[in-house]
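One protein chain is absent from this view; the other protein chains keep their places.
Right after this comes chain A.
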Amino acid sequence: MDLPSALQKLSTFRARNTRASQETFDKGLVVLKGNGLKKLGDESWSFLEQLALAAIDVGRLDIADRCLQLLTDKFPGSPRLDCLHGIRKEVTESPAAVLLYYGKLLQADPVNVALWKRKISVLRRIGRIDEAVAELIELLDTFYTDVEGWLELVDMYCSVHQYISSLQSLSHVLLLAPQNPFHVLRFAETAYTAGDIPLAMKSFLNVIDMADADEDAPAEQVPSGFTIRAWFGIKQCACRLQRERITSPSQTAVPEHVQLFDELATERLKTVYAGRDKSDKEATEVLEWLARV
């Protein structure tokens, strides 16, 4: 592999924040060995950071240490490097030692968000979810606009089956990024899991509404990607709404025309799966299920 193409690829990885660690590491090694650091100029430092992270990811600590050494020589005392050193320590040292390291640094600089997040991730990793949640809530109380932070909180609540709290955090995500249908889908699925079927149904419909908003004749299109998931959700919700007496903890009104939606969802899902090969096991199973319920 030649140097220019490796550099090119690495810079796109950097720009897009891709975590393709093995590839980054292989290409980074080419650059490091091929004396590419001089060619990079000022960019070489962000390259070294990228390579260090990738090397830690793939377990080549010798390379990571070399990168960190180069960076430390250039920027002694940089808070961004403190974070990198912390990640390096997480590999080899005990969680308690790493937490101590992060705690000490955070005491000196309480607003270093990157360090704070590392600390929370360590807490989560060693199973101290309650502390992690408490810290994360404090972080989000200060830095409200951090969508990733909110999503992490959502995930943590889900992991301990606190679906109502999870929904509440997700509502903040929706406020911060109202244009993203994936978040709405997640909201719908979490609401379904929490047992709030009317809310889930409405949210699934919102996803469909967002996804087709700029299509002229959505009925003729075959649903794809996350809309298939949303149609499955609508189908499920419609089935349950017809069969059971459902109450909504969030006092969402039961959607109208449930019968119609049941038919519509079945029809949409059939358009997805009916066209597939007979040998496609997934498709036959789905079609059987649709015929059954």
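Convention: a contact is a pair of C-beta atoms (placed from the backbone, for glycine too) under 8 Å apart; a residue touches a chain by one contact, two chains touch by 3 or more; residues count from 1.
Simple rule for what comes next: contacts and distances are computed from a predicted model.
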Quiz item: Hey, which one's the missing chain according to UniProt: "Pseudouridylate synthase TRUB2, mitochondrial", "DNA-directed RNA polymerase III subunit RPC5", "Probable Ufm1-specific protease 2" or "ER membrane protein complex subunit 3"?
Solution: "ER membrane protein complex subunit 3"
Quiz prompt | Per the touch definition above, residue among A:2, A:73, A:148 or A:256 touching the missing chain | solution = A:256
Quiz item: Of the residues listed, A:59, A:127 or A:178, which one is in contact with the missing chain?
Solution: A:178
Practice problem: Have a look at A:75, A:143 or A:289 and name the one touching the chain we're not showing. | Solution: A:143
Practice problem: Among A:87, A:105, A:132 or A:208, choose the residue that contacts the chain missing from this document, as touch is defined above. | Solution: A:208
Practice problem: Would you indicate which residue among A:134, A:160, A:219 or A:293 is in contact with the undisplayed chain? | Solution: A:219
Self-check item: Touching residues (missing chain, whole complex) on chain A
Solution: 109-111, 141-145, 167-168, 171-172, 174-176, 178, 184, 199, 202-203, 205-206, 208-209, 212, 218-219, 250-252, 255-257, 260-261, 263-264
